[in-house]
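The other protein chains are all here in position, but one chain of the complex has been omitted.
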Amino acid sequence: MRIETLKKAGLATLASAGMLALTAGTAFAAAAPKDPLVAGDTAWMITSSALVLMMTIPGLGLFYGGMVRKKNVLATLAQSFGATALITVLWMVIGYSIAFTPNPDAGMNNWIGGFSYLFLAPMKLASVSSLAPTIPESVYMFFQMTFAIITPALIAGALADRMKFSAFLWFMALWLLLVYCPIAHWVWGGGWLGTAGAMDYAGGSVVHLNAGTAALVTCLVLGKRIGLGSENMSPHNLVLSVIGASLLWVGWFGFNAGSALTAGYNAGMAAAATQIATAAAALGWMVAEWIIAKKPSVLGMISGAVAGLVAITPASGFVDPVGALIIGISAGVVCYISAVWVKKAFGYDDSLDAWGVHGVGGALGAIMTGMFAKGAINSVYPKGGWLTDGNFSQMIAQFKDVGAVFVYCAIVTFIILKAIDLVIGLRVSPEVEVEGLDINLHGETVHD
Amino acid sequence: MRIETLKKAGLATLASAGMLALTAGTAFAAAAPKDPLVAGDTAWMITSSALVLMMTIPGLGLFYGGMVRKKNVLATLAQSFGATALITVLWMVIGYSIAFTPNPDAGMNNWIGGFSYLFLAPMKLASVSSLAPTIPESVYMFFQMTFAIITPALIAGALADRMKFSAFLWFMALWLLLVYCPIAHWVWGGGWLGTAGAMDYAGGSVVHLNAGTAALVTCLVLGKRIGLGSENMSPHNLVLSVIGASLLWVGWFGFNAGSALTAGYNAGMAAAATQIATAAAALGWMVAEWIIAKKPSVLGMISGAVAGLVAITPASGFVDPVGALIIGISAGVVCYISAVWVKKAFGYDDSLDAWGVHGVGGALGAIMTGMFAKGAINSVYPKGGWLTDGNFSQMIAQFKDVGAVFVYCAIVTFIILKAIDLVIGLRVSPEVEVEGLDINLHGETVHD
Amino acid sequence: MRIETLKKAGLATLASAGMLALTAGTAFAAAAPKDPLVAGDTAWMITSSALVLMMTIPGLGLFYGGMVRKKNVLATLAQSFGATALITVLWMVIGYSIAFTPNPDAGMNNWIGGFSYLFLAPMKLASVSSLAPTIPESVYMFFQMTFAIITPALIAGALADRMKFSAFLWFMALWLLLVYCPIAHWVWGGGWLGTAGAMDYAGGSVVHLNAGTAALVTCLVLGKRIGLGSENMSPHNLVLSVIGASLLWVGWFGFNAGSALTAGYNAGMAAAATQIATAAAALGWMVAEWIIAKKPSVLGMISGAVAGLVAITPASGFVDPVGALIIGISAGVVCYISAVWVKKAFGYDDSLDAWGVHGVGGALGAIMTGMFAKGAINSVYPKGGWLTDGNFSQMIAQFKDVGAVFVYCAIVTFIILKAIDLVIGLRVSPEVEVEGLDINLHGETVHD
Amino acid sequence: MKLITAIIKPFKLDEVRESLSALGVQGMTVTEVKGYGRQKGHTEIYRGAEYAVSFLPKLKIEVAVKSEMLDAVVDAITSKAKTGQIGDGKIFVTPLEQVVRIRTGETDGDAL
Amino acid sequence: MKLITAIIKPFKLDEVRESLSALGVQGMTVTEVKGYGRQKGHTEIYRGAEYAVSFLPKLKIEVAVKSEMLDAVVDAITSKAKTGQIGDGKIFVTPLEQVVRIRTGETDGDAL
Partner (left out) sequence: MKLITAIIKPFKLDEVRESLSALGVQGMTVTEVKGYGRQKGHTEIYRGAEYAVSFLPKLKIEVAVKSEMLDAVVDAITSKAKTGQIGDGKIFVTPLEQVVRIRTGETDGDAL
């Protein structure tokens, strides 16, 4: 809508919806039904949504795509892209409704949202959700959608190189509706875990531990890649992975600072904590690897950065810069150990370390949030955490959060995978796996 | 300007122009000549401009560059990049003036803007355009510039692999001034088509149908690529195209939600509609191809997404989520048919489907806007569309819009191309075409 | 923090820190200690910070990475990424304190900031710096951090293909603390150069001349690459460089328009000037090369764009569109000459032209700012520049600025490099240089 | 048996392959190579530095044939790969003592 | 001395290399090639246009051996590279008149 046409329509400028944005910042002093919308918050939240979308496409796609063998790079990109398309539609049809709108039955509301927002029917132009009172509900719905997209898409790291594309899409759809939506509701949508006091600013448990747990189950169910251990499976093009990791880093400001839902002090502190923890984790992994394996690999540096981003996710908005620094360093070192040594020891084939980085990093972050949260950083949680403010009870809330997400997710993911395997089969044939997914599943190859 | 220096200069903070931004959000209640600027809107519109620029460089460049053969990838990137540079300067010199400033002669104003803004001379620090009353005119000029850049750049999809770089630059310049600027003025700048009631939120006809029509004419005038049908012309590196399509998708929020020109409800609803339609179109194309060609190609998924972005462009800001869903699915299926089957049937060499996706998708979107626009979504057009609000007359306005843009653009594009061909020649020699444009036109190759 | 949990905590919405953002835009008319925060400014400045981060990762990494030989591409990316991580932590530990907080000793404050902000300890949730009075200090600290990251990272262009990674990291750390922080304090943090009237909007001297000078010294100290002149050292994959240059261009709006520190008229005009100068410089370099070398290379076009971005950096926010146009064209032509002809003539191996583009472009921009600044564009500097407003004294201030930065930087950089060389050695062994840095320093290669 | 190795211009591959198929040749192996010869290379520009690229992209085709097919195959390649421009390439013929088809263990004539 | 040239399926390389090492072969040279033969290629989809890709990725292994090693090496390659599926590849044996080790100037048998 161009303003010119507004005037054409003979309306006073103030009457236009666009103008309400202007009024929003000012109408307090005026009379009448005030418009709750703040233009600055809205600007930031649309930007944040675009940033989080960029994390998945192309960010995550490239991060993973660079790590697989060349014959599978397009199939890996197709997973991120396909998940984005599919989940967007499902979120609009039903996901938002069951995750972020209240269930009329207060008891049920502990477990799942309502069903009245199917196809977003009740969402009008000027609707505002009570969960985000200064921006249009359309923006809040979109912002949450981008979280709902990236969470399942993260799982792709564990199933790389061997899953059917059809099975993958079914898995994304069922997992979104049966795992992500309920858990998002539990923690953020008014459900029992949020009520129980769990602190999860931007998704340490809801997003990362959740996706990581599903990744662990998936790689156990799928089994190892053919040739693991004998064939050279080193990343075919880490340039792509570096681009991906960088875009994840940049986009993550939408994720964490966007979770403030406003453009104010909380967003600023969350952004600062995110940057510090990420850098510290990249250094942590790099130094650990340099000492142990004698060379600082590029893959290690970017993996460390992602581990830092993951671990600070639940804590950003609750911790101060020093807390962020400690969480970051810990995440770099712990995830290095989990992705490299623990995986080797147990022998599961978490191909691109979705569990090792997101699962472990998410759990670590959730627990360290309980240690380092500071009442002075977030006035809504004035009690703070254990080590900072002596509030040990927060640790219990955090462990409960981690445990609940892990157990529920693991069980339901397992059931979903077994069901899909029964009906259409999860894994490609060995010939397809050896020749490559790109040509067999999508009929295309990279001709470089 | 750092604030420190402000203070150095001995000025009260409030006196600084920067501070006016602060005042803007608040001064309503105060007295005196109020400053119309809203900081939140300005933040969003600079962000939007940067996003739309990112659509062209690197977005469109990569989308197209990945689809050509390896010997032409740099030349294809050079087209997007060169067009960006050239059009920026032309827009500043004259384009903005004739497209978006009023012509003193009211009759003439139906057809073309004024000439007083050459070199943007009248644009002062605190100028505000009546077309965007809450942001600096500098920002509005810049935002419109990014539209003026991408529209001609889109045409490159039809002329890939065979046009001289010099001829390409001449074509960009002349087409901008003789086709884009007038049409933008007709619809958005106060000209006859906007007055006649055409609804085109962000450029279904002005941008996409327009570029698509020019693309069709161009590929007919240029003729087919040497080797078409016998040589393998499949995309050399779809990884690049996926990055490009993803950045187009992300950047498009600047395009569509930015077209609200404010950070408010309209922007939010336009963003939501864009996301939903794009995803639906990606799925639409994917499913259609999966059924017909037996495999869902990655190229198909990203082409579908772009088709959805194109088709929702005129409609975003007018339709609700369900309308967006329907438009998206339609765009995916229709553009699949047009890019795959219609092209084959008629035999023109629209190399990268600039017509098949942008032309057809733009026209489809413009017409479906007339069907699914809802009065409740945009108070400026309370009559809405045909199927939603029973306002059939809107369909006529939309067809008029589509027809006018198609006819004018086709004729003038043809004349421009013939003129360039006469003077310097449009097409490279067969030797150059066979050996590759990169090394011959630019003296460089990719050494992978 | 989700608002839901806010309510859970039994707090009135207004009491939440998030809500202060809302209040900020409105509270003027109310009573009580008004909150200085403007949501629109905050939204823009977090966005700007993310954009500037994107300039370094992946922007600069790709720009440089595409220009080196394939065997060194990962090592080149590792430099940008490693610098980002390392500098982030150093900035938080001490950099911000000594650059942007006042030294209690007013005399000392001319030279270096204070030491009370170590680990950002005094920065609370609602702190606001006097240097950026409408946004949280956390955001200002983060924005400045992104400048502190990219400046040293730029130097990598001169040392490509031959420096040890360990030496590189030591160099980044020492240079940040001993060169960048003091100079940033001199110009922007309250030090002597800013007081002396130097105009440097976003870092022509602080960032680009500074990094460029260090680059020149570094390539002289390191010596030439093995094989220079005999081996083919042309860029291995300019697709990467085009992506990098494009992201630099897009991100630069955060750099220049972000330097307004508010989302208002100054930001808008700075954005417009940036776009115009960049495009003009890309055309300037392209045309100069087309005439002299007969072919417009893609590398030339993108180098020209970067030259334009560099040169307009100090001037954006002070010049009008016509001034930007002149600066842009000049930058394109002058940097073409410096990167191509001057380098050849003197024979130093500034591998990727960090001096030729950033040093020369930064100095040129600083001086042309003194010529073309307009009082009407920036009310804080009402005297303007020499050619526009007849204020010749500004030229002297600018030359002083350029000279001081060049001399201080050159000397200290030289000392740092010699010290590192003595202790751990700067350069890799010839075998490593010939076989490639990727496999030797990081244990990885690109398998395309 | 003979091993025929031909260096040709890349865009001639399809024509050559088709003409050999027509002669009854059932297989061939193709390698991307770089050729140096009378045909001049080009220069690449890198910010003023010019690098001479003296090697040009060519394709190497290897075909194992029974001796009696030799002349027909050499003639077919010569006629199809020819543009008459410098750089068209060469054909080399070397003796081939033994051929084995890995799948079946068949040898010599049967293996081709 | 003989030069053994084998065209094999790419994923068989490691097995073949190991079996040759076991026979005492100390070196080999491998090239990525594209093969055309009885094994059908595939088609790539490009917005409805289908391009037949008739060449398939193969590896070419070259091993120079003393004549007395010939049969053992040919047998080892045949058995290790075999999948029994069409497209397993071929082995070609050509006479080798002279070998030089560049590092030492040693020739023939000593150079292998």
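Observations
When the chains are written out, they are named A, B, C, D and E in that same order, and each has its own residue count from 1.
Definition applied: a residue touches a chain if its C-beta (ideal position, glycine included) is under 8 Å from a C-beta of that chain, and two chains touch if they have at least 3 such contacts.
Keep in mind the model is a prediction, meaning the values are calculated, not measured.
Partners of the chain left out, restricted to shown chains and counted across the full complex, are A, C, D, E.
Of the candidate positions D:23, D:72 or D:93, contact with the unshown chain belongs to D:93.
Among A:37, A:73, A:183 or A:299, only A:299 touches the chain left out of the display. As for the chain not pictured, it touches chain A at residues 232-235, 289, 293, 295, 297, 299-300, 303, 339-341, 343-344, 353, 356. Where chain D meets the omitted chain, the residues involved are 2, 6-8, 31-38, 54-55, 58, 60, 74, 77-78, 81-95.
One chain of the complex is left out; on chain C, the residues touching it are 227, 230-231, 434, 439, 442-445.
Convention: only the chains that are shown with their structure count from here on.
Matching the C-alpha atoms of chain D with those of chain E calls for a turn of 120 degrees, to the nearest 5.
Shared numbers divided by all numbers used gives the overlap of an interface; between chain B and chain C this overlap falls below half, so the copies present different residues. For C-D, the matching interface among the pairs A-E, B-D or B-E, defined by over half of the contact pairs being the same residue numbers, is B-E.
With centres taken as mean Cα positions, chain C sits 31 Å from chain A.
Centre to centre, using the average C-alpha position, chain C and chain E are separated by 53 Å.
For this pair, chain B with chain D, the centres built from the Cα atoms lie 47 Å apart.
Multi-chain contact residues of chain B (touching two or more other chains) are listed as 24-27, 29, 38-41, 43-44, 47, 234-235, 243, 293, 295, 297, 299, 442-444, 448. Chain contacts: chain E has residues 44-46 touching two or more partner chains.
Per the contact rule defined earlier, chains pair up in contact as A-B, A-C, A-E, B-C, B-D, B-E, C-D, D-E.
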